[in-house]
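One protein chain is absent from this view; the other protein chains keep their places.
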Amino acid sequence: VTVSPFDSAIWGGLFAAPTALAPFSDAAEIAAMVEVERALARAQGRCGVIPADAAAAIDRGLRAATVAPEALAAGTAAAGVPVPALVTALRAHLPPEAGHWLHWGATSQDIADSGLALRLGRALADFAAELDGLIGALAAASARWADLPMAGRTRSQIAAPTTFGHRVARWAQPLLALQVELEALRPRVARVQFGGAVGINAAVAPHGPAVIAALAEELDLAPSPPWHTDRSGLAALVGWCAQLAASLGKMAGDLILMGRTEIAEAGAGAGGGSSTMPQKANPVAAETILALARLAACLAAPMHLAALQQEERDGAAWSLEWLVLPQGVAAAGACLRLAAGLVASLRPDAARMAAGLAAGGGVAMAEAVSFRLAASLPRPEAETLVKAAAQAAAAGSESFAEALDRLAPAAADWREALDPAASTAAARMAVRATFERSGKP
Amino acid sequence: VTVSPFDSAIWGGLFAAPTALAPFSDAAEIAAMVEVERALARAQGRCGVIPADAAAAIDRGLRAATVAPEALAAGTAAAGVPVPALVTALRAHLPPEAGHWLHWGATSQDIADSGLALRLGRALADFAAELDGLIGALAAASARWADLPMAGRTRSQIAAPTTFGHRVARWAQPLLALQVELEALRPRVARVQFGGAVGINAAVAPHGPAVIAALAEELDLAPSPPWHTDRSGLAALVGWCAQLAASLGKMAGDLILMGRTEIAEAGAGAGGGSSTMPQKANPVAAETILALARLAACLAAPMHLAALQQEERDGAAWSLEWLVLPQGVAAAGACLRLAAGLVASLRPDAARMAAGLAAGGGVAMAEAVSFRLAASLPRPEAETLVKAAAQAAAAGSESFAEALDRLAPAAADWREALDPAASTAAARMAVRATFERSGKP
Amino acid sequence: VTVSPFDSAIWGGLFAAPTALAPFSDAAEIAAMVEVERALARAQGRCGVIPADAAAAIDRGLRAATVAPEALAAGTAAAGVPVPALVTALRAHLPPEAGHWLHWGATSQDIADSGLALRLGRALADFAAELDGLIGALAAASARWADLPMAGRTRSQIAAPTTFGHRVARWAQPLLALQVELEALRPRVARVQFGGAVGINAAVAPHGPAVIAALAEELDLAPSPPWHTDRSGLAALVGWCAQLAASLGKMAGDLILMGRTEIAEAGAGAGGGSSTMPQKANPVAAETILALARLAACLAAPMHLAALQQEERDGAAWSLEWLVLPQGVAAAGACLRLAAGLVASLRPDAARMAAGLAAGGGVAMAEAVSFRLAASLPRPEAETLVKAAAQAAAAGSESFAEALDRLAPAAADWREALDPAASTAAARMAVRATFERSGKP
Partner (left out) sequence: VTVSPFDSAIWGGLFAAPTALAPFSDAAEIAAMVEVERALARAQGRCGVIPADAAAAIDRGLRAATVAPEALAAGTAAAGVPVPALVTALRAHLPPEAGHWLHWGATSQDIADSGLALRLGRALADFAAELDGLIGALAAASARWADLPMAGRTRSQIAAPTTFGHRVARWAQPLLALQVELEALRPRVARVQFGGAVGINAAVAPHGPAVIAALAEELDLAPSPPWHTDRSGLAALVGWCAQLAASLGKMAGDLILMGRTEIAEAGAGAGGGSSTMPQKANPVAAETILALARLAACLAAPMHLAALQQEERDGAAWSLEWLVLPQGVAAAGACLRLAAGLVASLRPDAARMAAGLAAGGGVAMAEAVSFRLAASLPRPEAETLVKAAAQAAAAGSESFAEALDRLAPAAADWREALDPAASTAAARMAVRATFERSGKP
């Protein structure tokens, strides 16, 4: 069944990123929980909570243990969590005297959450690497095209000149902040969970803190007090995914606009074909990023709701996480993959960009002209004059330059201001400032 | 991969409802689109848009055509939609002179949306039947226990007596409205889509309206102008799913409270076990409904966003639907399945309900007593007196009745008012009024 | 304080629609509740639940009663609802023997919800009128410009010819469905609430049903069993608001694209100025609609959550409604107001639309040409040929027509297919079909 395009054989090539999905297979889920049970035995053996030979027997006995997902189905439907059925299944792999000490003092959530932390920790490492690569590619692209003039647009109108490199730098800007945030986020997510029935580790008292520390070491996770009901780290992770997806969605949206037939200032990726219109080259990858970004944005809401736990553990809030978190991570991962493809294939078209700067009779230069005129006129007067010239140009009766000739005081030296290249140096500076502290070119 | 618990072999038994998932398999998606292509050929043959023998050849040639999902993966990733690849694959099943007329004048969205409408139409029929069954079961349960007294709670406090049957009737109340809404919704969802490239059927002009009508007949879908950009029906469907899930979530939340160890007024379903606490009987099904209801609520947002289309077709908004709609339907279906199980196994405990009515010294009767006292006292005075008695009872120093004895004027006849059974008739009346126009017992 | 732009003296002119906000002033809230208390007295007088002269005294005594919002502040903060403080304040307007019978058998929620229903009922009547006016204006506009050719765009690419009137008709299409839905919604929202403490009207037994019926008559609201915990009607209302806003947001998004400096195919409304760019004419109204539509979409989620009530009344879920519902209604109302302004000032530019049809060398005609070629070539061959011609045209080396001349078989008669006007009749038909059953021109 494929209720989600992420999982579909038809759709997966579009929506799925293998690295971001890897943590969420049934097999990966089981494997991580087995890994946690083994590490727990080793940790408790080290702390003297269970006999050392039992610990060794568990560790060894489960090394190659495989449990089929289907074998956990009935138990999961009954208990609302696969751990009781998994523990029973794993005991069958062990001699009874070792099975006795398996899962000692743990509650289901300890195993499920530590397993999740393991899987997410690996996903975050992948994200960190992919994000760094993407930022590097954007930095290189923005440097390469720092001087390529194009019309900046604000509120959907042609505004004033910028360069393509500057627009690219702005795509990278939030990513730089998210890179820092990711580092802060990791220990909030990839952290050990061990609290026992109600979070005080009564069954292993007074060794709770020691077991937590040892288990964290065994799993290479950050140590943490039990977070059975503190889901802020997971909510922050989905928030980060939404921010990442929105940042890449901004780029995607720009590329869709730049790739419109009438604008055609830049292409990226391969265009998608139509079943009836032979000419179409649809911006499929960018559209997919946008869709994923909107999904990720909306997933932040239920993930925050899932943090509204009750008492010592909340089955309803907990299971909401499983319905939301994987999608959020998968969406962010897919955005990263698709964005990398777009950035690698950016194709700005200098001639079309020049045409954009000339659109509407060249009104992209209106601000520059008004500042130049303001050298000799009060600024409100300069603006009124430029506005009149721009309207004449937009109406098409004369060009912006001609209208200025007609309207401006003879002494005004505004002709140089009509050259968009005058803005290039400012754009280049702004590109440099964006990456200043990033270590990127 | 199992980014969604709906699709997981481990979790599916808990989260999935087979009927609600059936429409969303890769195979079902392909089968529906093939069904649409065949029906389109028949319809166009009838209208004289394509040759009758080509229509017959397409219909016959594709009757047994199967296309593997994997065969569409590359084409879908390229085009953002599987239809171009599917048309190519289907042409391979046909003689060239028939393949020529396949998909005539259709755009990808016509095929994908009509196929979706087919699949959703079937799901809605299932929903209608399941919902009717559930309402019937609730009507029967509310009639059965219409006279079983229990403490009503408002704002989490014991408020005044009601009966268990009345609470059950209130669970059914929104479902009755949703049943009516579902009928109105069906033709907005299960409707034909045929508009061609930009929605005006230029390629088959002037036969567009005739083809739409014929295709609707062939597919047993409602006729409709092209709805390429009118996604209000699908948004309304997900809204309906969210309303349904919330209505059942209300019941689930009540059952979780009623099943708390300290309250234990009613059970439902089989309790889930724990991996460490032998006594646990967790309300797994009810918790799952609650989680699904919160998910469904939050999915309404991106589905409304997906209606924010651009121009004649919007790839980003369209693909957002695929990420949201199936989950919404799956969640509603799973809630229906789980709720049916809970209602079928309702186990009220009359003794515990009586204990609830006696909790806090019997303050559930405070309102009734105050109205009785108001027969002889101004109402504010009556309320002040009852409040003092209730506080004494809550403090545990004396029972509510004793405190009233001490505080009330001798003449007041409030003792009868202390019998919760006095409210039973009112509750029974309210139960009846709830189902009055429903045709249920 | 102005936590919401709807309420701000600075921003209100942009975001607020007076009719949609009117129900939500403090004064309107109090007035509606007073109206309900008076009507309740009259209804209970008619049913013999309270003495007729007390009923008359309450009705008369509260006719001119005003209560300042500030006077309810402390009581509201204490009780979580203003009704207890309001009842106390109203008693001060009445002789004690009448005050005794005020609010008889009612719970706070009966008064607050019936008052809300009154206010919303009036807002829905306004919405119905405004929506009807808007649909009429769109119908007129689509008829007026049914034959004005423009390039249809799908997935952001120029696709095939349509007409401006057809695009306008598509804007109206979801509104026609929403008009029907609004009628079905009204009795689910504008309905009486009277259930007493726990919804069974025990305090007025056995007159509960009679009082409900009489109160509904007095207030001109639909009769209803108590809906203390059935919030599906309010959730459906916010869903409707979100659908409406999204439908208008679709139009707004199209107008923003059509108004881009480089496209300039249509204007609407007055453009907004900039503080530094004299030429700017920003599409402020359309942007505002889009922002409101996204807000309304996202408000659907918490409104569905608010339907997740507990037991006989849920203070947390209930107060969530107050934080969400008014915004949803206000957003829909503002969208209606702004949309009316845009539609009234639509300014298509036929010359720019013709330029759009010529963009990319005229590839808007590619589908039409491919169908024409398919008269003499197998369709896949026709499509391959047209694709090659379109790519040559996009590259700018020759026009689409020239490329076709070079590539097509001599016998092919595709020249007529290059005239976009050939699609006009199909577009006009599609316009007519859209409004067919609407009674609009």
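Going in written order, the chains are labelled A, B and C, and every chain counts its residues from 1.
Heads up, the rule we're going with is that a residue touches a chain if its C-beta (ideal position, glycine included) is under 8 Å from a C-beta of that chain, and two chains touch if they have at least 3 such contacts.
Fair warning: this is a prediction, and the values are worked out from it, not measured in the lab.
Participant: Which of B:31, B:264 or B:340 touches the chain that is not shown?
Facilitator: Touches the omitted chain: B:264.
Participant: Thinking of the whole complex, not just what is shown, which of C:287, C:367 or C:383 touches the missing chain?
Facilitator: The missing chain is touched by C:287.
Participant: Just to verify: which one of A:287, A:321 or A:367 makes contact with the chain not shown?
Facilitator: A:367
Participant: If you put the missing chain back, which residues of subunit C would it touch?
Facilitator: Interface with the chain not displayed, on the subunit C side: 1-16, 21, 24-26, 29-30, 68-70, 72-74, 76-84, 87, 103, 105-108, 111, 196-197, 203, 252, 256, 270, 272-277, 282-284, 286-288, 290-292, 294-295, 297-299, 301-302, 305-306, 315-317, 319-320, 322-324, 326-327, 330-331.
Participant: Even though one chain is hidden, which residues of subunit B still touch it in the full complex?
Facilitator: 153-160, 256-257, 259-264, 272, 274, 276-284, 287, 298, 301, 305, 356, 359-360, 363, 366-367, 370, 383-384, 386-387, 390-391, 394
Participant: For subunit A, which residues touch the unseen chain?
Facilitator: 80, 91, 96, 99-100, 105, 107, 152-156, 159-162, 166-167, 170, 173-174, 177-178, 180-181, 184, 188, 195-203, 205-206, 208-209, 225-233, 235-236, 239, 242-243, 245-247, 249-250, 253-254, 257, 290, 293-294, 296-298, 300-302, 304-305, 307-315, 367-368, 371, 374, 378-380, 422-423, 425-427, 429-430, 433-434
Definition applied: only the chains that are shown with their structure count from here on.
Participant: Please identify the chain with the largest separation between its CA centroid and the CA centroid of subunit B.
Facilitator: Result for the farthest chain: A.
Participant: Taking shared residue numbers divided by all residue numbers at the interface, is the value for subunit A and subunit C over half (same) or under half (different)?
Facilitator: Subunit A and subunit C contact each other through largely matching residue numbers.
Participant: For this structure, which two chains have more C-beta pairs in contact than any other pair?
Facilitator: Per-pair contact counts point to B-C as the maximum.
Participant: Return the distance between the CA-based centres of subunit B and subunit C, expressed in whole Å.
Facilitator: 23
Participant: Compute the distance, rounded to whole Å, between the mean C-alpha positions of subunit A and subunit C.
Facilitator: 32
Participant: Subunit A: which residues touch two or more other chains?
Facilitator: Counting only residues that touch two or more other chains, subunit A contributes 256, 272, 274, 276-277, 282-284, 287, 298, 301, 305.
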